[in-house]
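Apart from one protein chain that is not included, each protein chain of the complex appears where it belongs.
A, B and C label the chains in the order they appear, each numbered from 1.
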Amino acid sequence: MQNIGRRYWAIAEGYIPSKSSFVDRALISHETACILNAGDAAAHVEITVYFADREPVGPYRVTVGPRRTLHLRFNDLEKPATIPRDTDYASLFVSDVPIVVQHTRMDSRSAEVSLLSTIAYAEA
Amino acid sequence: MQNIGRRYWAIAEGYIPSKSSFVDRALISHETACILNAGDAAAHVEITVYFADREPVGPYRVTVGPRRTLHLRFNDLEKPATIPRDTDYASLFVSDVPIVVQHTRMDSRSAEVSLLSTIAYAEA
Amino acid sequence: MQNIGRRYWAIAEGYIPSKSSFVDRALISHETACILNAGDAAAHVEITVYFADREPVGPYRVTVGPRRTLHLRFNDLEKPATIPRDTDYASLFVSDVPIVVQHTRMDSRSAEVSLLSTIAYAEA
Partner (left out) sequence: MQNIGRRYWAIAEGYIPSKSSFVDRALISHETACILNAGDAAAHVEITVYFADREPVGPYRVTVGPRRTLHLRFNDLEKPATIPRDTDYASLFVSDVPIVVQHTRMDSRSAEVSLLSTIAYAEA
């Protein structure tokens, strides 16, 4: 039961606030795709980012080792392009082995921290 | 793998607070249906809004272009009628092509921002 | 496409804080099961509430009219017994027609409002 998950995932919500009330990396406004690869082979994941008014950007490529989790910050993505702040986006994940994807935002635009999270959409 | 998603989605929670602690559009209390159309054909989406004590209103019609995301604010819907504030509602989405729908509320009634989000219910 | 949903739903999280920073009903700490009945027949729903250390209580019975949504506050349930505050619980929903269930908590124990929400678990 180590190959839990699916190969195709989508997160329809995406928005990285440009403002933060803190300078600590942990509390800076950010969005994360938490990826679990419970299997015994490395997961090669290609991520495409969609926007409201222009063509998608990608693929971003990340590898999640066997029996590892990667909490990938969209803020940190650089190649082929950084994700613009204060901009609506969405994302699609294609992996060569089953993975599980959960989406989280920490929003610290205002003085306090606010959080949201949801399991992503998995294609059967 | 570009046609990810389903054609039928439902969001059982719906509530737009009439109050906000901010005037910035980004921080005004709002609810959003984040729609991803990763396919190569435009998605024509019909939305019906349900209430506690009267007949549903709709359809609201939106189009999401191919390879685009639309973060639709329920606050902005006008035809056939605006969504009343401080009122329980729910919503049903029917699309002619597969899409992915995620629900988000930003609630700034009190001094700080609070967020919730969940993937919507997809009919198989 | 009006019979969207499932007949069996579960919410594993349940906790109603006894404290609130506000007296306005909208901002009192509460948990809600948002139920959508998009079909043309009334939904008769039986809810059973589970606890950590004693037998379940129920069924609580609610009816959701055709083409209606009911945002049911667990705080308001009275028969066969009120839900204790500051106590872990979970809930199971059985409906005679398909419905959609989403779970929300507003938590105002501290000075500000905090929110969580998720689609409930639907049995295939």
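Things worth noting here:
The definition used in the following text is that a contact is a pair of C-beta atoms (placed from the backbone, for glycine too) under 8 Å apart; a residue touches a chain by one contact, two chains touch by 3 or more.
These numbers were taken from a predicted model, which means no experiment stands behind them.
Set against the missing chain, the residues C:I4, C:I83, C:V100 or C:L116 yield one that touches it, C:L116.
Seen across the whole complex, the unshown chain contacts chain A at 1, 4-5, 22, 26-27, 32, 34-36, 38, 67-71, 100-102, 104, 108, 111-119, 122, 124.
The chain not shown here touches chain C at positions 8, 10-15, 17, 48, 50-53, 55-56, 86, 88-90, 92, 94, 103, 105, 107, 109-112, 114-121, 123-124.
Basically, only the chains that are shown with their structure count from here on.
Mean C-alpha positions place chain A and chain C at a centre distance of 30 Å.
Multi-chain contact residues, meaning those touching two or more other chains, occur in chain A at positions 112, 114, 118.
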